[in-house]
Structure formats: structure tokens, C-alpha cells
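A short write-up of the structure that comes next.
Heads up, one of the protein chains got dropped from this complex, but the rest are sitting where they should.
For clarity, chains are labelled A, B and C in written order, and residue numbers in each chain start from 1.
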């Protein structure tokens, strides 16, 4: 389990130590190739899941796959599938809840639940709801789906962590369109006010929302400038470059929350979906599904997961 | 009626012409001394109103008095008390609705209703509700009181103005604490996206909210930086300097909405209220009321208004 | 079979041609709410406000104050709960002429699950002073309701579903805000109201809105086959509420059933109970979602699982009629 070996005593580890520790070990030894491989697996699961479900959100799940893979399999996120509510765990909030498939895929690969459950996505009775439900799935930190709410929840977790003098980190993944929600800026202001340097967000900056390019629908301008003006530390990375992501994840930001603006391509990994807004909430079927699967295929033996 | 003389044909006047026009005429000829005098009258009315009502919000009304006086009596806001719903009128939205007393005072002095109505503030049956009600008072553009909503409404009016190719301007006055509301940033984003250069806001930056200093309760940091990052043109002025206010009001901002951050003192004009958070929603009574009135007193003959 | 939202898109374009004051706002869901159809026809009068529903309501309020007739659309969850205070303060309290047309109401949203299934929106909008609340049953009634909303001065909330639904609203019937429609038997609303209240004519009267009108009609068929006399009324106009028709139905029936794709709390069922308790206490069976959240699944399976299909409705009616004293 990535992350488990990083459990050291609370007192001896601050943000800097942690990041040093990770840099030395390369985060539980997970190499970049391994993470890339895991990202491919996530994409494979995503396409299979939504294809089977007949609905869902492939575009924003694919754009987040490298981000999520680096977080879960890069030794960054300290979680324990055998003890999902472990009090010292790092918290990950999928604020862009419609990307549930990528979260479910990561949780399954981490061992929170069997990989074959993935194919029940969105079916009656499945724990895998269209949007994540924390009452149904271990490892889902909080239920999301109504955009703009996740960062506030992450702020609450980070405040609690500070109050309890715990050294866990709180992570949240936001969409760029989602940043149009005012609640995101309320939360951003509060995070800076309370100096939450145990809070990090990643913005999946894929430049698309449902109705088209973010710039055209409702421009968010420079998200970096905005978060900086709201008192945050900001990093920009290529959201499909595992190395850059890991490097950013390991940075600390004393006294400030950290926003990582990850430049991504919506639908990444399936050529015909890349950069096409229509694939936000549409799923490939029939021949298209086969083509998509062919692009993200993994070896048969891998398919069964761990 | 200030503003009336500025009615020229729609086609020949853009933002620049208008501002030039005003500069030349000094805005319907209203001199700075006159405006200062009007600001004093507003303060006088405010104290009398809330004193009589026994409740209300003097602090944020007093801090806005010069801002509002310059707008209404400086030949800036084009409104007609005899035709309150005149389709070409400039719109003023008091987003910080609890400052109703300063708006009511200005409207009464403008002739929208008799000055003696002011003393019915907050009483049963009065049109002068604790927070402005546009169904009850001519000249009140929109009902406010729930903070954070006025800018959105102003954006709607500005969009409609653009659509109708009208040259009216839309003004909104916001509190600095109010800028903690996420809806303000949603509206700010939309205003920039739609290039609403017919929209201007003034932020009454008095550095206090109910529970204390804004910096301590929930820091808004640099409001200028934030609005700039949200795509606005920003000006900073001394919110008690009529000259600076007029100068800012006359600036145009092609292709962008304009935010004027007015540095003010909460409770301005009544020494014992100045900079004291407690006077946000508390009213002076008895001996305190006398002291306050003495500071803002105007000549008896003036009291009756126009 | 046609989705109400498709009808909405079409009628919006018609209205756009007829009245230049009509503008349309959406919050990044225009392809789903079908306002994109209007956006294509009248790009100048279509405003995408992005994922910022609260601001969208305020912007609509400002446009209305400036003389426009804004139609504002997004999913029902976000069109009501996400923006309740904005609707309350900037639209209902001001009385501004804003039309909120929400799609994706109810369980039949389907696989997106609980976060996207509005089950409280009717209750939320109904409690707002001055708000008109309409829940059409099909594409045809949607068109009429949207037209009625445009003609009405003041705030209106219209709730539409996501799925294609069969026609149940009688072709050629009129739609009037504040009035229900008697769909079964084939008599007019006025006839039912005028009927001698002492003659108990129905075993059960269904009062329904949205997709539940169809389910109630089907339930009525099942019950009539069992020898029970049924009436079915479409109460698309949840507010103003047609108290006259409701009362007449109650007076002429052993049991009143109120059915909606909504929580059994505070919606149409609440309106029926409040109305009857005040003037003609009657037994009311409320059919709806039993105070819980929805979940992911196919629309039809969800209706079944939550007891909202004709079968289930008929069974529950039967059980009440068989085992209980039913009315006064």
C-alpha cells in the first residue's frame, strides 16, 4: 500500500520533513513508469466502466487520470485501504464529483474494494453512484457532485487537522469550470485567512466545460493570478507529466495553501475524445467503445487488478 | 435635478463623451462644497433617522455618505425623481442594503419623497423598511439586505443596457465585508467576461464588519488585486474626499468593468463612532444621540430639504 | 414520446420570435436544458453564466428590472436549493418578472444519482410568497405552461423532467395557471366543481403532477378493471393551487391520492393536505419519495424501487380502500 511506510510519529514530521522524506525515497519507491502504468489502468477502467454503465463522464475523468494516479500511486497520499477511516490519513476530496470513475478506479486499484465492482457503476444497488457517495464507498472522503462544494469541505478538514495538531494533508481536485462557483472563492479566502498550509488543491485545467471552452462560456482568466490574489501559493504544471506532478505534490508552502494548476487535455488518452467538449458527459458505445478501449488497453493479466 | 441636463441623444454619447461632458460642466455645475454640504446633510438625516427608529445601521451609512453624496449630487448619477422609472436612468444598487439610511436620505434630498418621511424609518407601515424595498420606495432600484446579491443584479442591468444599446451606467455600492460572499466573485467574473464597461462599483472599504476588523474576521486582503485578477479596472480613492471620488466616477474603463476601492472610516462624521465596530448596528440614544447630532448638525432652514 | 425539455427548447424559440424582451440564461447546462436551441436562434439574447447559479439568478433579476423577461434554466437541484436566497430576496421579494425553468427534476434523472435528483424543489418554491409553481406532465403541457409563464407578470418556477414521456395532456385542452385539469373521467373541471357534493361519485381521486399523471392514469385503469371508480386530475399548477377542484374531488371521493415525483413532504401532497385539512378533512394518500434521497439507476427502475409506478400506486390505493375507513 503506497503511503503506509510513511507513517512516522506525528511530532517529528512537518511539511518540510515530509517532502524531504518523500524526495529521498521517491515516495514509497513508486517509480514514474509505475505511476504512468497505473494512470493507463485508470483510463482503461474509466472507459470500461462508463461504457458498461451507458452513461457517465469520461472527459473529465480522463483529464484527471495522471493527477489522480500520481497522488494515489506516487506515495503522496497517505491512506490505508485496510483502515479507510484511519485518523492520520491524508484526505482527498474529489470536488469535481462527476469524475467519479477516476476516483473509483484508483480506489479499486488501491484495494479499497475489488476491481470487478467497477463494472457496477451507476447500476441500481451499486455502491458506485454516478457521483461519489461517502456512505457507500470506503475511501470516498466525502460525497460530491454539486460543484463548488468540495474545497469548503477540504478547508474544514484542514482546520480540524490544525486544531488537532495532526500532520495529515488535505487534497482537493477541482475543475476549471467549477472555479466559476463563488463558493470556491469563499473557501479560497478562508483557506488563506487560516493559513492552511496543510491544504493543497489541484485544478484540472482542461479548458473545457459542458457548454464549450471555459474561455467562451465564462472565462476564468488566469486561475493562477486569481488564487495568488486570494493569498495562495500557486504552481503550474503539465497535468499529464507525472514527474512534474510529483515534484509539485512534494512542494511545501509554509503559511499558505497551495494551488497546483494542472494544464490538461480533456479526454486525454483517447484520441477522438481529446479536447472535445461533447465527451464531457457522453459515453462511447459500440464501435467507438472498441476504439476507445483499444487506445487505453492494458495487458489481460493486469486487468484483474491487484 | 442633477443629471437631467445630461440627457443627450443616445448615439452621440459613449462613455468617453459622457465623462468629457461631465468634466467640462463640472457635472450639472455641482461644486465640491455643495456636495460636501450634501454629505453633511445625509449624515444629519442618518443620525436623526436611526435615533428616532431606535435601531438601524449608522456605521456603514456614515462611511458611505461622501460616496453617495458625490454620486447623487455631483451630477454623476442620471436619475429623475419625477420619473423614477425613466428608462434611460442610471441605476444605483445599494448592495450593502443595511446602509439604507444613507440611500433614503439621498433620495429624499433628491426629491423622490418628502424629507419628513425619513423619520418613519423602520416603523410599522413605513415605506422605509430596515433594508431597502424597491416595491415601496421610488428611487430604490432593487431590494437588498441579503449581502452579496447586489452586484449580480447590477450585472443583469448592465447586460440589459448593452443589449438595448442604451448608454445608461449601472453603479453598485458594496461593503468590504460583503466581498467575502462568493456571489460577489461570481458576478465579478461575469462582468469581466461580458466586458461590462457600463458597470461601476464602489467598495466602501471601511475595514470593519460586524464582528470586528475585516482583517481579523476574514481577511479580504487586497481587494484591488482581487478585482484586477478578476479582470476589472481598479481605482483606489479616499472615500471621504469628494474631489477624488468625482475624479474616479468620471473615469471610463473601456472593455472592462470598473471597481473603485474607497478607503473610508466606519462611522465617519461622528467622532465617537469612527472606527468602532460596535456602531455597525447600534444606534445612539439619549445623551449620545445629542452628541452625535451636534457633530452632524445642519442649519435649521436647511433641515426641511429642497 | 417526447421530453418536456425538448418542448421547452422549441417553445422558447417561438417565444423569442414573438417577443424581443425574452432573454435566456443558463449555467453551463444549455445542451441538457435545451436552452441551447434558443441560444442558436438568438445568440444575442442568450447568456451563458457558467457554473454560477446564484449569480445567474441575480443577473436575471437585474435584467427583469431593466424590462427583460428572463428565462433561467439549469437542473432543478441547482435552480432552487443552490439559489434559494437569491430567488427569495432578488426575485420573489421584488416580484421581478423572472421565469425559472428547471429540467432534470425528480428521480427520473437516473444514473447521475442523489446529488442531481431534485426531490424538494417543489416544496422550496411553493413556500415562497408570490411564486407560481408549475409541474407539467408532458411535452404538450410544457409548451402551454411556458407560454402561460411568459404571459404572466411575476416570478414563475416550472419543473420539467429529463426523460421522454408519453402524451397525457389532452390535445386542444387549455392550460391556465391556478387551474387543474380533469383527465378522467371525460368531464370538465367545471362540471366536477359544480357536481352535487353529496353524491359520492368516485372511489378514488388522483391529484398528480409531472410524470405521476401518467402513472396515476395507468393506476386508475388497473383499479377500474377491479370495479373501482376513479378520477384523475392533473395539477400542473401546484401554486396557485386549485383549491376548488381539490375540494370538489375530495367531496366526491372515498380517497384522495396526491402523487408527485418529489418528497412526500411539502410538495403537491403537502398542498393537498393543507387545503383539505383547512376546509374538508379527507383521507389523503401521499405518493412520492418517502423522505429519503434518490440513487443511481435507470429511470424506470428507480420509479419502481421508490413505489412510483402505476402498479405500486394501484396496490397502495387498494390496500387503503380495503383496510381502512377512508373518508368522512
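Going forward, contacts are C-beta pairs under 8 Å (C-beta built on N, C-alpha and C of every residue); 3 or more make two chains touch, one makes a residue touch a chain.
Note that the structure is predicted; figures quoted are calculated from it, not measured.
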| item | value |
| --- | --- |
| Visible contact partners (per top-of-document touch definition) of the missing chain | A, B, C |
| Among C:25, C:160, C:211 or C:285, the residue in touch with the chain that has been omitted | C:285 |
| Identified contact with the non-displayed chain, of B:69, B:103 or B:147 | B:147 |
| Among C:144, C:276 or C:313, the residue in touch with the chain that has been omitted | C:276 |
| Of C:12, C:51, C:114 or C:248, the residue in touch with the unshown chain | C:114 |
| Chain B residues touching the omitted chain (full complex) | 53-56, 97, 122-126, 128-131, 133, 143-148, 177-178, 180-182, 209-211, 217-218 |
| Residues in chain A touching the chain absent from view | 87, 91, 93, 133-135, 141-146, 149-161, 163-164, 182-183, 186-187, 189-190, 193-194 |
| Contacts of chain C with the absent chain, listed as residue ranges | 77-78, 80-82, 84-85, 88-89, 92-93, 114-115, 120, 123-124, 126-130, 263-266, 269-274, 276-278, 281-286, 291-293, 327-328 |
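By definition in this document, only the chains that are shown with their structure count from here on.
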| item | value |
| --- | --- |
| Contact graph of the chains (line, ring, star, complete, other) | complete |
| Label of the chain whose CA centroid is most distant from the centroid of chain A | B |
| Cα-centroid distance, chain A relative to chain C, in whole angstrom | 38 |
| Chain centre separation (chain A, chain B; CA means) in Å | 44 |
| Centroid spacing, where centroids are CA-atom means, of chain B and chain C in whole angstrom | 41 |
| Sequence positions of chain B contacting 2 or more other chains | 182-183, 186, 189-190, 193 |
| Numbers and ranges of chain C residues touching at least 2 other chains | 49-50, 52, 54-55 |
